[in-house]
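One structure is given here, and the rest of the page talks about it.
Note that one protein chain is taken out, while the other chains of the complex remain in position.
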Amino acid sequence: MGDLLWTIVLIPFLGSAILAVFGAFMPKKIAGTIACASIGIAWFLSIIVAIRFVETGTANVPLYRWIYVNGLHADMSLHLDALSMLMVGVVTFVAFLIHLYAAQSMYAEDGYSRFFSYMNLFVGFMLILVLAANLLVLYLGWEGVGLCSFLLIGFWYKDIKNVHAAQKAFIITRIGDTALAIGLFLLFREFGTLDIQTILSNAGRVLPFAGATAAVIGFCLIGGAIGKSAQIPLQTWLPDAMAGPTPVSALIHAATMVTAGVYLLARMHTIISMSPAAQLSIAVIGTITLLYAGFSALTQVDIKRVLAYSTMSQIGYMFVALGVGAWTGAMFHFMTHAFFKALLFLSAGIVIDSLGGEHDIFKMGGLRTRLPIAFWTFLVGSASLSALPFITAGFYSKDEIIWAEWSSQLGSIWLLAGGLLGSLITAAYAFRVVFLVFYGEAETEVINKPGMLEKLAVIVLSIFSIIAGFISLPKALGGFDPFGRFLSGVLPHQPAAAGRSGLTAEEVILALSSTLSILGIYLAYAYFKNRLASEALGLSPTGIRVHTFLYSGWGADKLYDRVFARPYKALATWNRNDFIDKFYSGLGALARYANHNLSRTQTGKVRNYAAAVLFGAIVIAAIVLLR
Amino acid sequence: MNVLFYVSGAIAIIAALMVIVSTNAAHAVVYLVLTFLAMASVFLTLGAPLVGVLQIVIYAGAIIILFIFIIMMLDLGRQTRERERSWLSFPIWLLPSILSIVLIIEFAVVLSGHGTPNSGMVILPKEVGKTLYTHYVIGVELVSILLLAALVTGFHFGFSKCSGENHE
Partner (left out) sequence: MSSVPISHVLILAAILFVIGAFGLVVRRNLVFVLMSIEIMLSATGIAFAAAGSKWHQADGQAVVIFIFATAAAEVAVGLSLLLRIFRRLKTVDSDKLSTMKG
């Protein structure tokens, strides 16, 4: 099985290399086939590995000695357990479908092979990240996916705005990466190794519980996670990252890279649980972000920005789950979110392409009859996102999280309230988009129809958005939970708080969250039906202020610009001409001054030259005299 | 004899000052002649009759004539006098005056203190001739070539036909 494992990791890199070197010389169809085939083979192999894993259990696959320096032994080695198996399966499956979609949707673009080279490279790095056996290999994958994200956001680099968006993403995630690096340094100092399993099993012995060291390490890891996962305060890059092509948004900024933070925290769960302060902060950050993003999503007009804020919000839910110790719940929501968010992005992509590149939802409408595939798949995705009761995957995963917010020892009424309010808003903004885009009058005409591969991708994803939830049912509905049992070897179960667990409580909360989802859908419907009244409300002075505030992401960009960007730029401009620079430029100025004045002695007049000779003679005579 | 020296010296100095301060070229030439004559007298008081007379013959006799010819040919008229006056404004001769004063002071410092009086013997032309044609014969030959060169140069530059103003 070890062979298969590193083959899974290697094949996307191989595909990327072939496309990078030869891509310009091969026809587009061949390039697309190579790209999809490499991911497809990886996926197929991951299924085989999964079957073998179920038989043989956890595996460690050392590949080669990488870094062997004075106490730091970091080999390039892969580690397969239930958690990484889950990640590999989801990543390769979703990536494969998205590659199929992109093979068709990006066909008309220049740089087709460059695109797929980057995409394969991304999948390769993501697989390294999730299969890493030590933190240094994980960091390698971490940085690699950041790089690919930068390359892909700025894919249409000829428009400078896309480049700025890519730079913004990279710089902000870099801040998180630095925090992560510091966390790695501290972990090495405490444990003497970066091997993940060693760290996790010795955590209790080395770090004092709730001590300062554990807290600092925890916060550093959290810092890295919030950068990659676009949580507050490092969240401003995700809406702008929608400047990249839609398959990029689907793959990187919905299903895989942004969940790398969640994976990291889940993987290092022992360390996180060593510090209740850090763990609580994860929950708090998650709650704040999910509400922040939900409210912002309510006002967006670009369909992809709605989905970006939605991603931010759903990852907030995953963070809350991590924060209350529902590790399995977080991974469950990751899986369902990967399916329905990728689905939403891909069908939004179908809508955008069909309307000739129109992103504004207020300029769409009436597409229910014209693009039926897009309509049904987007509807399924939105329903899953809104956690429509019983029939969607999102319902089961989100409900598990909401229940853990209340019942876990680390949960509280505030987290529960935040989660419930969040699901109301989620349903509202999701179905706002559905109604605006697919119902009503058509504002823009349909130009293209989706192709076969695109339809295949979205249909498969919508099937999974429905059925993927059935592998982990809440106790109130039967408690059939193979998913939880699958992960139980890796992720521990958080004990419940006294007096807060129990079947009736669970049923009540179940009913509550279901009602709120449906209420949210109804609110969207009411807004849509009474467009005039709601627009009047929106155009009132306070309405406009609130709207602008939420639209701009609660003014986050402006705030960061004032607090960080401008002072830094001012400092850099001042530093450009500080006293050291003045010294050197002063030398130049001195030379110029001397030159100017010396050249004034060359007057061309004989009188002046004669006077100079006389002067020189006098000076020499004076020197001789004074000896 | 001493008195003669000091008087001639004073005349030479005053005449030289007048040369360089004149605005009229012709007046300056006359003052120049006066300077040379006073210098010749100084030579005589030093017991150098040969060079005293030669001074008059060569300087006042030949060089002044050349100057007069040139001034006649240049024909610098009245507007030159105005112009010359304007060129002799105060700022222009301030710095040279300072330099000159410094130079004089330096000379005075250097040259004073060698105060042995002149013992006043006349050196006859015969002696000079002997020294010239025995010790300094090479110098004499070289100077004669120099004069030849000057002659040729003067002729060449003065000839206006084949080397006109156009080609330089």
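Letters are used for the chains, namely A and B, taken in the order the chains are written, and counting of residues starts over at 1 for each.
By definition in this document, contacts are C-beta pairs under 8 Å (C-beta built on N, C-alpha and C of every residue); 3 or more make two chains touch, one makes a residue touch a chain.
The model shown is predicted, which means the values in this text are computed figures rather than measured ones.
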- request: Tell me the shown chains the invisible chain touches, ordered by label.
  value: A, B
Query: When the complex is taken as a whole, what residues of subunit B touch the one chain not shown?
result: 1-2, 4-6, 9, 12-13, 16-17, 19-20, 22, 25, 28-29, 32, 35-36, 39, 42-43, 45-48, 50-51, 54-55, 58-59, 62-63, 66-67, 69-71, 73-74, 76, 80, 84, 87-88, 92-93, 96-97, 99-100, 103-104, 107-108, 111-123, 127-128, 130-132, 135-136, 139, 143, 146-147, 149-151, 153-154, 156-158, 160, 165, 168
Task: Could you please point out the subunit A residues that touch the chain left off the display?
output: 602-607, 610-611, 614
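We take it that only the chains that are shown with their structure count from here on.
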Statement: subunit A and subunit B have mean C-alpha positions lying a whole-number Å distance apart equal to 98
- request: Under the touch definition given earlier, write down the residues of subunit B that touch subunit A in their complex.
  value: 95-96, 99, 102-103, 106, 109-110
- line: Seen from subunit A, its contact residues with subunit B in the complex are 611, 614-615, 618, 621-622, 625
